[in-house]
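The complex appears here without one of its protein chains, the remainder shown in place.
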Amino acid sequence: MVMKKLINDPKNVVNEAVAGFAEAHADIVRVSHDPIFIVRSDAPIHGKVGIVSGGGSGHEPLHGGFVGYGMLDAAVPGPVFTSPTPDPILAATQAVDGGAGVLHIVKNYTGDVLNFETAADLASAEGIEVRAVIINDDVAVKDSLYTAGRRGVAGTVLVEKITGAAAERGDDLDAVVAVAEKVNSRVRTMGVALTPCVVPHAGEPSFVLADDEIEIGIGIHGEPGRERIKLEPADAIVDRLLAPILEDLPFVSGDKVLLFVNGMGGTPQVELYIVFRRAAEVLKQQGITVTRSLVGNYTTSLEMAGTSISVLKLDDELTSLWDAPVQTAALRWGR
Amino acid sequence: MVMKKLINDPKNVVNEAVAGFAEAHADIVRVSHDPIFIVRSDAPIHGKVGIVSGGGSGHEPLHGGFVGYGMLDAAVPGPVFTSPTPDPILAATQAVDGGAGVLHIVKNYTGDVLNFETAADLASAEGIEVRAVIINDDVAVKDSLYTAGRRGVAGTVLVEKITGAAAERGDDLDAVVAVAEKVNSRVRTMGVALTPCVVPHAGEPSFVLADDEIEIGIGIHGEPGRERIKLEPADAIVDRLLAPILEDLPFVSGDKVLLFVNGMGGTPQVELYIVFRRAAEVLKQQGITVTRSLVGNYTTSLEMAGTSISVLKLDDELTSLWDAPVQTAALRWGR
Amino acid sequence: MTLNEQPDAAPTDALITLDTAWIVRWIRQSAEVLAANRTALNTLDRDIGDGDHGENMDRGFQAILPKLEGLAVETTPGAVLKLLATTLISTVGGAAGPLYGTAFLKASGAVGSVESLDAAALVALMTAARDGIVLRGKAESGDKTMIDAWTPAVNAGASAHAAGSGVGAVLLAAADAASGGAQATDPLVARKGRASYLGERAVGHRDPGAQSTALLLRAAADTALATE
Partner (left out) sequence: MTLNEQPDAAPTDALITLDTAWIVRWIRQSAEVLAANRTALNTLDRDIGDGDHGENMDRGFQAILPKLEGLAVETTPGAVLKLLATTLISTVGGAAGPLYGTAFLKASGAVGSVESLDAAALVALMTAARDGIVLRGKAESGDKTMIDAWTPAVNAGASAHAAGSGVGAVLLAAADAASGGAQATDPLVARKGRASYLGERAVGHRDPGAQSTALLLRAAADTALATE
């Protein structure tokens, strides 16, 4: 089978996409091509904590789409589904250093953690204070001695938005780190895949599902999840995703939450809103109030069909940081 | 083959999605369930021209995602890919009538035109002044005596944004109609499909493409286009889409344009930006300056993989109306 | 006799007329036939349109069924046609909704408030229906639309009536001509509706609206002949 993609050469996918991104959003970002990273056009901002995230490409708009006022200062895209190396992470860290230190927001994958770690060491050696917060919101994976720990998935978007707002209002590095850790500690996510995706350099589906099978607990690189089951009605699938999320924190009656229904890339909006409808209904039944919401393709796996549900327990601080102005390619309000 | 969708019952797809949409965006919209339409939460606005659009569902965020400050006052979703009937169009028209008249923005399909026409007649009979602007930006179809005329496709988003801004600043009905017609007269679009989509009630792909075939000039309901060709590199496809767009208006050296790369639903963002990169490059080569841009899934065909390119010739008025604040579920800036 | 009863016996020859009970039976029969042909019409529409014509027609004719239950005995054929028209307009959507809706609205006007329809009235009914579709859709013969079923049907019905046929024969002639007309759309290039976007690629496919017209007129003839 010929791989059907709007690409030129698999080797140039990330470069060309980043070049297009830079053209389309020149009002918000600048791009460095070698080493490759995306940075706020007004970086570095003197006295502001810089926030850098990154990881394998193929999850767009994560992370480049979240670079801008009130969110990330820079994003470092690796090859598709492969962590970037330390060099561009270091360069991005230098580019956003405004003298107040830099936070690395890192999804919990061995590759990402190790490469960001190396970059942080190199940056520290140059006198930049770097701290890292590791995102691990995915309840599909047990966080135990017997795994590499929970994966960082769509909850990362919420961490980046809220932490970005804290940095934008002038919080110092300790405070920004504390906000990021707080959001990470209060957000839980679980996903489902209906179809796999095809990584351009591989040219073949990342996994195989029968016509009537779905993968509950899928990772954002097509890593398998908890179980493979037969296709069910949307409401039943939502219930399967929500139950482990709610019991994990746990979320309890009286909680106010942000409900985030994320599309994996290939799922139409009507389906995401059908999922949202049911998720909101279940939360209401449990006495949990949805006070903020987000629906759309924000942490994708190329063209994978599927969704993830994230629930974040809000308080006044997190709510007001969520509401604070943000101006990025993919998330924008208040300016 | 089992249809793989996050739905419950094909008959409830639109109802449930609209219910979820209403929950998720209660700060921006209200929803009427019978007859079904989505309306700005602050409608009707006294003295403001009301703007109503609508059409078959399955193109989300078009149109419901564009209801809100500075864009549409109401959207009327029909069944998937089927024009709504006059009843909900009439009800939506009444709901947004602030005494200054109502504009219907209608994509040029026989069904949409006829149903909006009937609704307009009924509304007029009730003393509401209604005008319609028919959008026909698709250059894939020859506008001749021998066709139903050009189809309305992704350019509709640009018409809705800019016309919405004109109504929001207080233009009267004649002026609002003039802006809508002006945008429609200056925007051209052409699309390509890599894969078909499956309409829920049909349960089967809307058309069949071989593994290595693409459809140039696809319509947003999977209607065939100009020609079916073998898969090519993205740049070659972009060139095929752009050439008829540019020669049609024609766009000429010195023009300032808005370049809009639209995703059909199932195409990852990296691919859309690869398309944008090439389109911007070609425009630059021809002396045409891209001064505004939009990239993303805005006029979709469910999970179809593909893209469309729209080019809108700007002037100062259109540019400032484009830049004006907008607050909808799918397009938001300036507030 | 209530509207839902079968007539005890039926007179023969050209003097027979069709009353409201027939219109109701025709609509019910049409609903049944359209439900049975839902997928087939969707498939025709998928080939050269957007695949929803069976869905649309089925939705409309299912919507009228409950409304037929509560009809007052004195309801005229014209009033039922008007009810059908408004129901189709408000439930079918797409192109077919307004077109069939206008057709039956005009048909209702053409038959006025008579209590039963003779052959002349049936010809007037069909002519008005066809003219209504042309008024809304501006299609000409040969454009590969439902008009290509309606116009032969009107002509055949008028000829049969002129030759002295009764209601059953008039409707049978119309139904046969509609079937032929639908079939004759196969080789055409479309110039109206979605199929017009296809150019030459529409050749070899039947127009779904012409096909649904043929089904409706066949149901009319079948129920009229069963009455006779």
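Order of writing sets the labels: A, B and C. Residues in every chain begin at 1.
Simple rule for what comes next: contacts are C-beta pairs under 8 Å (C-beta built on N, C-alpha and C of every residue); 3 or more make two chains touch, one makes a residue touch a chain.
What you are looking at is a predicted structure, and each value in this text was computed from that prediction instead of being measured.
Peer 1: Any idea which chains on screen the missing one touches?
Peer 2: It touches the following shown chains in the full complex: A.
Peer 1: In the full complex, which of A:A26, A:L114 or A:A236 touches the chain missing from this view?
Peer 2: Residue touching the chain left out of view: A:L114.
Peer 1: Out of A:G20, A:G101 or A:G219, which residue would touch the omitted chain in the full complex?
Peer 2: Considering all chains, including the one not shown, the answer is A:G219.
Peer 1: For the chain left out of this view, which of A:H25, A:K107 or A:R151 touches it?
Peer 2: A:R151
Peer 1: Can you tell me which of A:F37, A:F81, A:Y273 or A:W322 touches the chain that was removed from the display?
Peer 2: Touches the omitted chain: A:F81.
Peer 1: Given the full complex, what residues of chain A touch the hidden partner chain?
Peer 2: 56, 78-87, 109-111, 114-115, 117-118, 140-141, 145-148, 151, 199, 201-202, 204, 206-207, 219, 221-225
Keep this in mind: only the chains that are shown with their structure count from here on.
Peer 1: Starting at chain A, how many touch steps does it take at minimum to reach chain C?
Peer 2: Step count on the best path from chain A to chain C: 2.
Peer 1: Indicate the whole-number Å distance between the mean C-alpha point of chain B and the mean C-alpha point of chain C.
Peer 2: That gives a centre separation of 34 Å.
Peer 1: Where the CA atoms of chain A average out and where those of chain B average out, how many Å apart are those spots?
Peer 2: Between these chains, centre-to-centre, one finds 29 Å.
Peer 1: Send over the residues of chain B in touch with two or more other chains.
Peer 2: 80
Peer 1: What are the residue numbers in chain C that touch two or more other chains?
Peer 2: none
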